[in-house]
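One structure, pasted below without further comment.
The other protein chains are all here in position, but one chain of the complex has been omitted.
Coming up: chain A.
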Amino acid sequence: MSRQGARLDAKRVNSELFTLTYGTLVAQLLKDYENVDEVNKQLERMGYNIGIRLIEDYLARTGSGRCYDFKDTAEKIQAGFRIFLGVSPQITNWGAGGDEFSLVFESNPLTEFVELPDHCLNLKYCNILAGVLRGACEMVQMEVTSWFVQDQLKGDNVTELRVKFIKRLEDAIPAGED
């Protein structure tokens, strides 16, 4: 088939496809639950399921080893965002103990074309990202938690995701050897 006009920018359309599909999912969840908190929970859970699989893909692609410290983890998480979403969030606001930092997104691919209606002000639209981080880190023996402190959808200038290290998970003892 002859192609007229401008060639498609496959990469861009691809990210738009992801954005739109994600939007459809959020819309469906809102319809099904009618309760914003429940939707937030579901999104986090789905993110978790994605994260525990995505980490394998990440490790296979980057060939990176274990993290030395939480700073190293932060950089690897940043690299992950670059690989999978094509954005480079800034790492800032380190907590005093070095176990907390913020990822600051100037633009967020998930929220392109999105506007929150008034009755959804409590909706954490991108909560899936928090789940992905939790799932992925759990698979490399780290328990982390993350939450949104700022959100462009709610009128903030940037989107800020705060990540906190909780504890290191120990390898489980194989059954029958304790």
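Definition applied: a contact is a pair of C-beta atoms (placed from the backbone, for glycine too) under 8 Å apart; a residue touches a chain by one contact, two chains touch by 3 or more; residues count from 1.
As a convention for this text, contacts and distances are computed from a predicted model.
*Asks:* Mind telling me which option in "Trafficking protein particle complex subunit 6B", "GH16740p", "L antigen family member 3" or "DNA replication complex GINS protein PSF1" is what UniProt lists for the chain we can't see?
*Replies:* In UniProt, the chain that is not shown appears as "Trafficking protein particle complex subunit 6B".
*Asks:* Given the contact definition stated above, which residue among A:Leu20, A:Leu121 or A:Leu169 touches the chain not shown here?
*Replies:* Answer from the full complex: A:Leu20 touches the omitted chain.
*Asks:* Which residue from A:Gln42, A:Thr111, A:Asn127 or A:Gln152 sits in contact with the chain not drawn here?
*Replies:* For the chain that is not drawn, the touching residue is A:Gln42.
*Asks:* If you put the missing chain back, which residues of chain A would it touch?
*Replies:* The list for chain A reads 1, 3-6, 8, 10-25, 27-29, 32, 42, 46, 49-50, 53-54, 57, 83-86, 109.
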